[in-house]
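Before any comments, here is the structure.
Left out: one protein chain. Kept in place: all the others.
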Amino acid sequence: MAPSSEVVISGKTVAEHNTRESCWIIVHGRVYDVTDFLDDHPGGSKIILKYAGKDATAEYDPIHPPDAITTNLPPEKHLGKVDPETVEKVVVEVTDEDRRLQEMHAAKPSLSEVLNLHDFEAIARKVMQGKAWAYYSSAADDEIAIRENHAVYHRVWFRPRILRDVTRVDWSTKILGQFSSMPLYISATALGKLGHPDGELNLTWAAAKHNIIQMIPTLASCSFDQIVDAAAPGQVQFLQLYVNKDREITKRFVQHAEKRGIKGLFITVDAPQLGRREKDMRMKFEADDPAEVRENDKQGDVDRSQGAARAISSFIDPGLNWGDIPWFQSIAKMPLILKGVQCWEDALEAYDRGLAGVVLSNHGGRQLDFGRSGLEVLVEVVEKFGEKRGISFPNEKFQLFVDGGVRRASDVIKAVALGATAVGIGRPFLYAFSAYGLDGVDRALQILNDEFEMNMRLLGARTIKEVVRDMVDASSIHTHLVAVPEDKLFHSNYEMMQFAQLKVKPSL
Amino acid sequence: MAPSSEVVISGKTVAEHNTRESCWIIVHGRVYDVTDFLDDHPGGSKIILKYAGKDATAEYDPIHPPDAITTNLPPEKHLGKVDPETVEKVVVEVTDEDRRLQEMHAAKPSLSEVLNLHDFEAIARKVMQGKAWAYYSSAADDEIAIRENHAVYHRVWFRPRILRDVTRVDWSTKILGQFSSMPLYISATALGKLGHPDGELNLTWAAAKHNIIQMIPTLASCSFDQIVDAAAPGQVQFLQLYVNKDREITKRFVQHAEKRGIKGLFITVDAPQLGRREKDMRMKFEADDPAEVRENDKQGDVDRSQGAARAISSFIDPGLNWGDIPWFQSIAKMPLILKGVQCWEDALEAYDRGLAGVVLSNHGGRQLDFGRSGLEVLVEVVEKFGEKRGISFPNEKFQLFVDGGVRRASDVIKAVALGATAVGIGRPFLYAFSAYGLDGVDRALQILNDEFEMNMRLLGARTIKEVVRDMVDASSIHTHLVAVPEDKLFHSNYEMMQFAQLKVKPSL
Amino acid sequence: MAPSSEVVISGKTVAEHNTRESCWIIVHGRVYDVTDFLDDHPGGSKIILKYAGKDATAEYDPIHPPDAITTNLPPEKHLGKVDPETVEKVVVEVTDEDRRLQEMHAAKPSLSEVLNLHDFEAIARKVMQGKAWAYYSSAADDEIAIRENHAVYHRVWFRPRILRDVTRVDWSTKILGQFSSMPLYISATALGKLGHPDGELNLTWAAAKHNIIQMIPTLASCSFDQIVDAAAPGQVQFLQLYVNKDREITKRFVQHAEKRGIKGLFITVDAPQLGRREKDMRMKFEADDPAEVRENDKQGDVDRSQGAARAISSFIDPGLNWGDIPWFQSIAKMPLILKGVQCWEDALEAYDRGLAGVVLSNHGGRQLDFGRSGLEVLVEVVEKFGEKRGISFPNEKFQLFVDGGVRRASDVIKAVALGATAVGIGRPFLYAFSAYGLDGVDRALQILNDEFEMNMRLLGARTIKEVVRDMVDASSIHTHLVAVPEDKLFHSNYEMMQFAQLKVKPSL
Partner (left out) sequence: MAPSSEVVISGKTVAEHNTRESCWIIVHGRVYDVTDFLDDHPGGSKIILKYAGKDATAEYDPIHPPDAITTNLPPEKHLGKVDPETVEKVVVEVTDEDRRLQEMHAAKPSLSEVLNLHDFEAIARKVMQGKAWAYYSSAADDEIAIRENHAVYHRVWFRPRILRDVTRVDWSTKILGQFSSMPLYISATALGKLGHPDGELNLTWAAAKHNIIQMIPTLASCSFDQIVDAAAPGQVQFLQLYVNKDREITKRFVQHAEKRGIKGLFITVDAPQLGRREKDMRMKFEADDPAEVRENDKQGDVDRSQGAARAISSFIDPGLNWGDIPWFQSIAKMPLILKGVQCWEDALEAYDRGLAGVVLSNHGGRQLDFGRSGLEVLVEVVEKFGEKRGISFPNEKFQLFVDGGVRRASDVIKAVALGATAVGIGRPFLYAFSAYGLDGVDRALQILNDEFEMNMRLLGARTIKEVVRDMVDASSIHTHLVAVPEDKLFHSNYEMMQFAQLKVKPSL
């Protein structure tokens, strides 16, 4: 994109723009004026100001897609080329925090000691940078929905069958007509490089090895083509789409994706605006210069309300509506799926309009808090489709997916028994590669495989088709219970009973 | 009120009355005999006795309405004017506690770091004086109802709609015919100066800025006229009314209010007697002289049973009844609303008698503990009105309000979806100004605005009219669950599973 | 009873019987052989052995009814009179524990600081001897029922009425035709002297002052006549009856009671055997000599299975049955009530057999664990009586009572609304006098009175008759919920959200 007759700027000139009022930086040999972008930077202004007037490449590279700066900054802020002779070398400083995290990384348990998907999260929290952890783990408002997403699986119990020959069990399936070794796919999640330098490529490689499908996110921190290029021959990929206010950009993107072999387009419909994620927002204050925060407070002119999520998402069109569906059908031949449906009425509308399926999801609890879990909505959708259209699920013609809160193969199996074609898993894989890179994702998928084998056998289901509605008891799924507030006075008075006691105080 | 031929008393004479047996104080240059009032003082006797025989003005001013002493003391205790020359100057002492609170105030996070209404409460608790905190935060008996008020919102979940063009969303509405920028109003709460020297005026000013309606409390610590005078041109205010045993006083007050432009009269009907609030009562013992407490105990003649709430409320008429309604209708033209209705039978009675609406409320949990939450009663009322009178809600002719426990715009939206015209919010604003004054209330309203914008979009509702019953699942709202007592022996034996462990003890 | 020609024994002879093998003690100048009684002593053998061969009167008096030893020991163990000249004086030793408890007593809050019935329990636990606390507070098995007894009240919520003239409220009522100032009575509980030297007399005196009814326990530690003698003129008392295997003893007791003016006989039917109360049992090991415990263990011949409850209850007849009812009806004219009914079938049987009422109770959770609470059974009984016999409650002809778990006047009011004539309160009064003697019980009743006044007003009920079924929502009362076990791995991973933080660590 750099014009051949590009302006050349001296390092000295750049170095003069080293304040909040005028802030230039050098990335990959080019000069950018980021003054107006400081408050929008997902990682906070502090880290940019550290490189004001300097070469930020070494800091930039590990966590941004190559084209992040060129795409996000308006062309007039692309000031030109720097004369390399005149630039002072910048050494990326190793902070105490960096050293602490290195120690944590060195202390990680071996991968074979990681026994389940919860383990990855526990380890990732300890080895990840605070702001990366906050971005991945945060959710909307009081973070009720994110936790309900998992809790709902605990309201569903199994009704296993015995005395079936389960010597051979097979849990592979087809998703939108494509083979998958398990009834799950890697769901789209943004900013993979926050957790690991290889970002989303970790997922691509592991998906190839395990024959499962990766859904590429619009907001990946690797570029779309990098991710597609990393795929093995014949490897299937889907694309998650945030629709741009400028429909031409969206059209080009979708048609490019189809040309590159993408087999399903998941249009996100639950994010006309990104949710308020307060953990993420709080972290931003730490990443900002405290003096500035107070100063801006006085002036009242800085909206700091959306943490890392804001800048990267401002292009998303809140005007997207049902009227746009025919247009999508005109620009793409691949199956179109709506991602983020939360009631049967909208699922039915999608079906009636000829779409290929819906993802029942509350966006990992990151959008509207108190949106019900995908699994709960699934039960409602299956019931209403039976009643209104006489069709049952799983169904090849119109496929139902759920995501959010899945941690065990048994969770996946519950969703399948209730009518889902497959389940999307997101955060657990992020945590897996944040802690262990590709090997972590590989191990996570291996664990799921082991769990599938065991659960299919114990459930008495030899194939995914044998995972049927009668195998689960979901009668409590719609109950949203909040206990009456605890009677603190009464219960404080209750003195717990004791066990028989050892005669000496054990050293343990 | 001071008669022109007022008695003049020398400071020396006053100084002789410096004991519990005879206690005179000087306020604004006048002498009062407060001996009999000591035990009734909401702030305890100790603080008055400190000024026995002295000038208490500097201590009095920051926390009392100007006319508090003249109104509360019978005329015969107004002894006359003091000769200013003869009075010793009193220096208000700065205590260790004062200094500690000043430090806390200095350490407050900047307002932009305050992200939700919970934050104000967390900060207020740390920066407020103990007795003020106790008065604001306390509730009746075991404080079950106050917590249920919030918990009930967590039994209601959303059923959001997708693919609606939500580029523009508008959450303004009309309350009793008056414009409001949000479907909420500032509910009446007493004794604002306990939290901040400007007291209720903080609310008036912030309400003006945000175009919302303030309900002025009878028991404000600023005078009614001060609050009305502080309003901007055209600013709408409501009045909350405690009905006096002397109906003439009430009549004068109501008619004065109507003359001053008040647009709605909210008659409190859930407080024939103020509730026992034990946190507040306990605090009173600290504010009293411990030696006295023991002494009085022996004599058994002091009723210390109602903390700060008692003295200020003794005028309230427990005899108020349905027979008084026509009289109210005869003395006021503005809409009359009953505040504190807790079952459909009484709501229906109010409707049949031609009132303008009801506030479904348990008085913030401060009156009858185990009164159900306003939100739960709302569901019952809407259902029964449909059944008995064939009308639906929201309804302009008869408006339903709820209050108690609201902390998020999403809470407000749930109430609106269930049929409320608007929701009252009280304590959160008290906490906001106790910590940050006017700026705090301003910020609180800004946060609510931000939350409304996000939630309306994510819910797929472009106007308040589009917030409909189908958008919520309230099927668990009537369930009052108390778990079977925990099996302490069994659960103590259960050894929690462990995650894979880091090899070294992290310093974190 | 001591025969005129009583044997006289020298102190020296007594002193020789100072071992576990032969253990004599002196009480009130008489000699008893307690060797065989050592293992049955509710307070453990250790304390008796301390006085083996000595005068135990000073230790005995504060905690036993005068006739305890004469009644419990078979006549042949009454050895005779001691020659007072020959007995060494015994000084009751003040232990470190005694000193600690004295300090605790001195540190008690003043009574006016005690605001509710929970307070008495919190204080009693700190000032009572361990074994007394264990006897009072313990319950059967896993102590689920004792806690459910209170929890059940939290599943019942109020539906208060407004705009009724509640200037005057009156919560007095009639119980079995007798006036009571409140719809409650003091329930029978054993061994009052464990908590206070005046034992049950504290209750008698306080009941007189407050015009309420005391139910005298068979197992009082004051004698029956002491308690009746302590009553004020016209004071009403009931009697709780454990039926003796020897019916003649029971007959004499009942007829004596009736002669002394007892107005109601509550026959305990839920205790054919006393429940296992493990807290109490564990305490017994501490009260026993540890060496002995191990020794007996080896011999396997000591049954230590029932703590303080055993010895005092061995006379109770497990053979008591419906066939005995006519006999009771033949020996007493006063109303007969069955205490400890736990299902509608038995309540109906009692009604059909002409009894005056039933106490729906699980014996304070001290007998069969997982027996439902009286309040829950009440709802079932009222419903079934309506269905089977067409009668409603409260009902003068057949009265329903409940006990267990009551801590607030609001609890009592809930029971009355659901059909109870009155409610029994036991432990809270024990804790009140254990901490403060008579003044404690007086204060407890005063608190209940204050609570009644407030609650009657806030509920809109001017008399007990106006406390009706519609005033409560008990729709969740039969739900026995146990949450699915917590997902420890998932929830450990969830990192709690934080509030905005003060900039410095507050000293608080």
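Residue numbering begins at 1 within each chain, and the chains themselves are lettered A, B and C in the order written.
Everything that follows uses one rule, which is that contacts are C-beta pairs under 8 Å (C-beta built on N, C-alpha and C of every residue); 3 or more make two chains touch, one makes a residue touch a chain.
Not measured: the values here are computed from a predicted model.
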Among listed residues C:Arg30, C:Lys54 or C:His118, the absent chain is touched only by C:His118
Among C:Ala139, C:Ala220, C:Val341 or C:Ala474, which one touches the chain that has been omitted from the display? C:Val341
Residue in contact with the excluded chain [from B:His41, B:His64 or B:Arg125]: B:Arg125
Per the touch rule stated above, chain C touches the missing chain via residues 100, 103-104, 107-109, 113-115, 118-119, 122-123, 126, 141-142, 144, 269-273, 275-276, 278, 281-282, 285, 293-294, 296-297, 302, 304-305, 317-322, 324-325, 338, 340-343, 345-346, 349, 367-372, 478-485, 487-490, 496-497, 499
On chain A, where is the contact patch with the chain that was removed from view? 110-113, 115-116, 142-144, 147-148, 151-152, 154-167, 408, 410, 450-451, 453-455, 457-459, 470, 473, 475-476, 479-483, 488-489, 492-493, 499-504, 506-508
Can you list where chain B touches the absent chain? 116, 118, 121-122, 125, 137, 142-143, 147, 150-151, 154-155, 278-279, 282, 407, 481, 484, 487, 489-495, 497-498, 500
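Just so we're on the same page, only the chains that are shown with their structure count from here on.
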Chain at maximum distance from chain C, centres defined as averaged CA atoms: A
Would you kindly state whether over half or under half of the residue numbers at the chain B/chain C interface are used by both copies, giving same or different? different
Mark out which residues of chain A touch at least two other chains, giving numbers and ranges. 118, 122, 142, 278, 282, 481, 484, 487, 489-490, 497
